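Only a single protein chain was left out; the remaining protein chains are all shown in position.
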Amino acid sequence: MKLIDADKLTDLAAALARAGYRVVAPIDDSGVVRLKEWAEGAAIRTDAVPVNSAKDFLFPPSEIIGRWDLDGDDFTPRDVQPDAPKTVLLAVRPCDAAALTLLDTVFNWDYKDEFYNARRQAATVVPMVCTAADEQCFCTSVGGAPDATAGADAMLRPADGGTTLILEPLTDKGNVLLDAAGPALAEGDAVADPPVEIPRRFDVEAVTEWLSRNFESDLWPAISLACLGCGACAYACPTCHCFDIQDEATRRESVRLKNWDSCGFGLFTLHAGGHNPRPDQAARWRNRVMHKFSYIPERFKLLGCTGCGRCARVCGAGMSMSEVCRLIADETKKAPTHES
Amino acid sequence: MDVDRLRQDAAALLADGRARMVIGFRDRAGDRVPAFITDAEQAGELVYDEACRQNLAAYLKKAELARFRPVAIVARPAVMRSLVLLAAEAQVADADVLVLGVSDDDEYHGILDLAATAALLNEKYAEMPHDPDLVKRIEEISAMTPEERSTFWTEQFARCTRCYACRAACPMCYCTQCIVEKNVPQWISTAAAGHGNYAWNIIRAFHLAGRCTECGACEAACPQGIPLMLLNVVLARDVEEEFGIKVGYDAEAEPVIGSWSPDDGEDFIR
Partner (left out) sequence: MTQAEAKSTESAGAFEPRIVAFVCNWCTYAGADLTGTSRLQYAANVRIIKLPCTGRIDPLFILKAFEGGADAVLVSGCHPGDCHYTSGNYHARRRWMLLRNLLDFTGIDSRRLFFSWVSAAEGQKFADLINDITGKVREAGPFDPTNPARRQPWT
């Protein structure tokens, strides 16, 4: 098997960079762990879930999808190519990789998003198995695991008490990556450490089932009180994929932007005529939960959440998807008081 | 600080109907998250300490909480000033809100209506200093050359993803359609980059000039750790030094940017 010392991950990054990959890894950014483009000298940290997700590099916060040169009333379209350099998503979390299954699905469902697909095809995904977790992690409650290989081209497995990493190829892209890493990897044997045990926090099937019958529940206003309607959770989430198209122009050129959007924003569903079908945070939270645990499962047989916990870590108002799911699951354990 | 008295007062308010909801903080696995209590029995879960950084006055923005008025809000002095300012801006009526006065200096101030809140501020917290660490950092940045300042802020604003958590966390950002959501014309570019990020952060700070009580909730809410308080304290110090105005101490005060004095300085005007 191919091995590398656990504290030599930057050597692997350097080797891959020399081989022409843009290396994205969890970097220490003034004390915060953030997935960023790695550059020589940057410290890679794998001891915490990064504040952002791998989604940033496949579906960026803002992207140009159309351009025109303007000349009075005349306009000339310009060719816009997706910016998709060969990339390795190194030491991301298994929950990030698992999210790619959903992103691949929605960006190729009714319309093939060439921008996402170009970046996706250019990306090699190398998650690292989690041997630690925090209170907010709940991958095991949503069909995931700290050593899940969904979406992975190769896996980094901590081994020999955390001193070594095994790099195990899983796909053709993974094999290509291992070749590119060359002498940064040593040949040898090691015993993979057990992944961290994450207790199941709620029964997700019970949640999905409850959602199918409780659109009008009083639970929605109750659980959404703390939410102030920003986009922090949706932006941090590896599976959230809503976007807003904006055209911006000067007298000389115009661009069409695809920007991240959040169903938590008050204006997300505001109609041009003034009506808003989701007029309060309760309705918006209902949508958020149902999208992830009811509509997506119904349509794609996947869950819309991989249990990474970023939403709860980043929320400035104390909202937490796993807490909401626990509350819903608790509802299902109560005796029914009326016919639903 | 005597949290038991806070809990007792909260329970009493709910029991006798002086408040229909108490908004405070509870503990969740070591984190401090908001608590929305409608039953006296739940008052025992209230906590308060320095880790409680949210400005709970922001919840007055939520229309769905209107039916719970009168609401009692756990408020430290910076938050009390937000409430007084909201009253000055006619966003909250005296009958709608009560304060459970807390502080970071271990004093519990009990149940206060808005008038008593303003009185307390003027009596005990009349000199609320600007955070000295922020002032020091502002001075360091002001001593840089304009090019260095420009580079510094380019780096800071480059991280902004336009999640608007800063806006959501702020009790004074209550516009139903924010300037950044006006698209006829699109004043502020929506792209999470460059000039759009600069304009958004500068204009938001400017819209809060004379309205910011330096509670720090915006910076605490920012997922990217952008030092928003630097901008806010620059403006807050100016409002105090140039116009002699203390923000959030008078429920009858006129808005700072919406008013003027014949004595306002103009030494920079040719």
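By letter and in written order, the chains are A and B; residue numbering begins at 1 in each of them.
The rule we apply is simple: a residue touches a chain if its C-beta (ideal position, glycine included) is under 8 Å from a C-beta of that chain, and two chains touch if they have at least 3 such contacts.
These numbers were taken from a predicted model, which means no experiment stands behind them.
Chemist: Which residue, B:A116, B:V135 or B:I203, contacts the hidden chain when the whole complex is considered?
Modeler: Answer from the full complex: B:I203 touches the omitted chain.
Chemist: Quick one: which of B:T38, B:S150 or B:Q177 touches the chain that's been left out?
Modeler: B:S150
Chemist: Over the whole complex, note the residues of chain A touching the chain we left out.
Modeler: With respect to the unshown chain, the touching residues of chain A are 64, 67, 83, 250, 253, 255.
Chemist: Can you list, in ascending order, the chain B residues touching the missing chain?
Modeler: 138, 141-142, 146-147, 149-154, 157, 179, 187-189, 193-195, 197-199, 202-203, 205-206, 209-210, 230-231, 234-235, 238-239, 242-243, 256-262, 264-266, 268-270
The rule is simple: only the chains that are shown with their structure count from here on.
Chemist: Can you check how far apart chain A and chain B are, centre to centre, with Cα atoms defining each centre and the answer in Å?
Modeler: Centre-to-centre distance between chain A and chain B: 31 Å.
Chemist: Which residues of chain B touch chain A in their complex?
Modeler: Interface residues on chain B, with respect to chain A: 28-34, 36, 54, 58-59, 61-65, 161-165, 167-169, 176-177, 181, 183, 186, 189-193, 217, 220-225.
Chemist: Which bits of chain A are touching chain B when the two form their complex?
Modeler: Within the complex, chain A touches chain B at residues 30, 32, 51, 61-62, 135, 221, 225-226, 228-232, 235-236, 244, 246, 248, 257, 259-260, 262, 265-267, 280-282, 314, 316-318, 320, 323.
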